[in-house]
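Note sheet for the following structure.
The complex is shown incomplete by one protein chain, all other protein chains being positioned as in the whole.
As written, the chains take the letters A and B, and residue 1 is the first residue of each chain.
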Amino acid sequence: MKRYLGIAAAAVLLGAGPALADGQLHIYNWGDYTNPALLEKFTAETGIEVTLDDYDSNETMLAKVRAGNSGYDVVVPTDYIVKVMIDDGLLAETRPDQMANFKNVEPLWADPPFDPGRHYSVPWQWGTTAFAVDTAIYSGDINTWAILFDPPDELKGKINMQPSQDEVFNAALRYMGKPLCNSNPEDLKAMYDMLVNAKQYWRTMDYGMIDTMVAGDTAASHGWNGAAMRTRLQRPTVQYAYPKEGFPVWMDNVVVLADAPNMENAKILQNFLMDPENAALISDYAKYANAIAGSGAFMPPEFAEAPEIKMPEWAEPLGEFTLVCDQSVVERYSQLWTNLLK
Amino acid sequence: MASVAASAPERRRRRFDLRKQPGFGFMAALCLLVLYAPIMVLIAYSFNETRSVSQWQGFSLDWYVKAFANKEIQEAAWNSLQIALVATVIATVCATMAALATTRTRPWRGMTTSYMVVNLPLMVPEIVTAIATLIFFALLYAALGISFGIGNLMIAHAVFCVPFAYLPIRARLEDMDRTLEQAAADLYATPWQTFRRVTLPLMMPGVTAGATLAFVVSFDDFTITLMLAGPGQTTLPIYIWTSLRRGISPEINAMSSILLVISVILVTASFLLGRRRK
Partner (left out) sequence: MTALTLGEVERRRLSEAEARVDQAKRSSAARQQRTRWTLVAPALIVVGLFGIGPLLIMLLYSFLEPGTYGGVRWEFSTDAYVQFLFERDLFDETKLLFTDSYLLIVGRSILLAFVTTIICLILGYPTAYFMATRPASQRNFWVFLITLPFWTNLLIRTYAMFVILRDDGIINNALLNMGLISSPIPIMFTDYAITIGLLYAFLPLMVLPLYASLEKLDFRLVEAGFDLYASRGSVLRRIIVPLSKPGIVAGCILVFIPAIGAYVTPTLMGGGKQLMIGNLIALQFQGARNWPFGAALALILMLVVLIALLFYTRNATRQQAALHG
């Protein structure tokens, strides 16, 4: 009896390794970002069993993928990380641009700077990062970064910033009209001083903005447009801003890992995601726009017309992708960030 | 009068409880209040009608329905339980043996080193352990092809649970006097018999405390688990943490309440079983 227990125990420990059976697919995505209905539809149409695991940041995902043998087939990195992964040879060149559904990808997103010609990635969702303001507390013009860095009296002490050196510094540099990926010491010193002064008006630094704005802990919050929409649905006076100094546009993309155990199934998924009806399912869950033409037909009209999704025309040229900065710039940014938060 | 008939020591005992310390009962009550207040809130809001965790808007069992239907949460909870149980067993066994070897004895060569090694995982910040262990297991696989699947997680958990189990056991052992064990030896008991029938039962509160701590620590861990978990190995803390950026869902509150109820049932059952055996 004891011998069998021992063997059984060993079997439990050893037997739970990555299953390489056909008909499986392992997805690794941001938390709370994948519509279960989408996965069910995929399984129903293709018979492939899907597992879904969550990560909280690009860096976590990257660390795991770099270590190798992660067991995942498909991950969903943000735009500039796609470029890093391509350069590091971590991705499989699946040529989505040659797949059947590629024709559905909107021309604006079909040839992005981080993956020219779409040889590796398929669009998942895209959005903007700016901030939301509770207009019941402050009703003036909100379309400027000054709200966060030089706030009006009503908002002082009630502001939330994202705890990301890239996001905060980029916003600050845009506000001051300075170039991004800045290595000019004068510019950096000026930016740092400005931020040190602005810090006293901030209350929290957190990615999560929905709960705190709805509860009234904060009245203005740096964040993503989809989160702003979800906040507005619970607190109707919340409005999303489009800062006139410029704001980041980002896109999360679906890529296949070079060491994916289920390569063919992953490619089937990539093609599946470029179908308009499926893309609508993606957007419906986290409330961000997708890049597939024709998906609008499958989504409720309030979504397509929502101010967080449909940018006002004057704002359209102001959004731009984030660039990968030089290592030396990153180091200096890190140093300043630590000093800012010490 | 009846009290006159009572003996003098009895009378003294009735008026003077030598164990009582003033204010300690109050502190214990305060402690319990602090511990349970958020739990009560959690349970209350799991019945909240809307998604919000701050405004109460009406009673509803919706979230429990959703929690039961949400396969991801269930799988995550089950993973957490499995890992915690295995890790606790490994850690407690290792810790008990180590405590026996390093306590109540004359210092022996290697005792301080053993003590340091056993407590080492306590001292390393979790994120560092997380990344380092990730790389370690990756190297192990790359060089030797060895991977234990979910066993990787169980081993990693066991490692950082060992000091949490060790310290309460050690604290308990240090207090035990040896007269009972010496008496057993005088009665011709073998060392193993002495251990099994005298030392171990006396140590039990320490072992239980250690095992409980280890379980809780493992169940709650997410930094290390986040890094090491592979496909299908998401645990409850990871699921919760990664979905927090989009706001807390009352489903999570509902699932937590369910877990709470299950644990109450489990412990009550083991308690009753223990009583019956006596």
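We take it that contacts are C-beta pairs under 8 Å (C-beta built on N, C-alpha and C of every residue); 3 or more make two chains touch, one makes a residue touch a chain.
These figures come from a predicted structure and were not determined experimentally.
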{"item": "Touch criterion as defined above, residue of A:D53, A:D73, A:D115 or A:D211 at the omitted chain", "value": "A:D211"}
{"item": "Which residue of B:M116, B:A142, B:A183 or B:L200 touches the chain not shown here", "value": "B:M116"}
{"item": "Of B:N70, B:T102 or B:S147, the one touching the omitted chain in the full complex", "value": "B:T102"}
{"item": "For chain A, the residues touching the chain missing from this view", "value": "57, 59-60, 62-63, 66, 81, 84, 163-166, 185, 188-189, 199, 202-206, 211, 215-217, 324, 327, 330-332, 334-335, 337-339, 341-342"}
{"item": "Absent-chain interface as seen on chain B, which is shown", "value": "16, 18-28, 30-32, 34-39, 41-42, 45, 53-54, 90-91, 93-95, 97-98, 100-102, 104-108, 110-112, 114-129, 131-133, 135-136, 139, 155-156, 158-160, 162-164, 166-172, 174-176, 202, 205-206, 208-210, 212-213, 216, 219-220, 222-223, 236-237, 240-241, 244, 248, 252-253, 256, 259-260, 263-264, 267, 271, 274"}
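Please note the rule applied: only the chains that are shown with their structure count from here on.
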{"item": "Centre-to-centre distance between chain B and chain A (centres being mean Cα positions), rounded to whole Å", "value": "36"}
{"item": "Interfacial residue positions of chain A with respect to chain B in the complex", "value": "12-18, 26, 28, 30-33, 36, 51-56, 60, 63-64, 67-72, 207-208, 210-211, 214-215, 227, 230, 234, 286"}
{"item": "Chain A contact footprint on chain B (complex, rising order)", "value": "50-55, 72, 131, 134-135, 138, 141-142, 147-151, 154, 226-227, 229-234, 238-239, 241-248"}
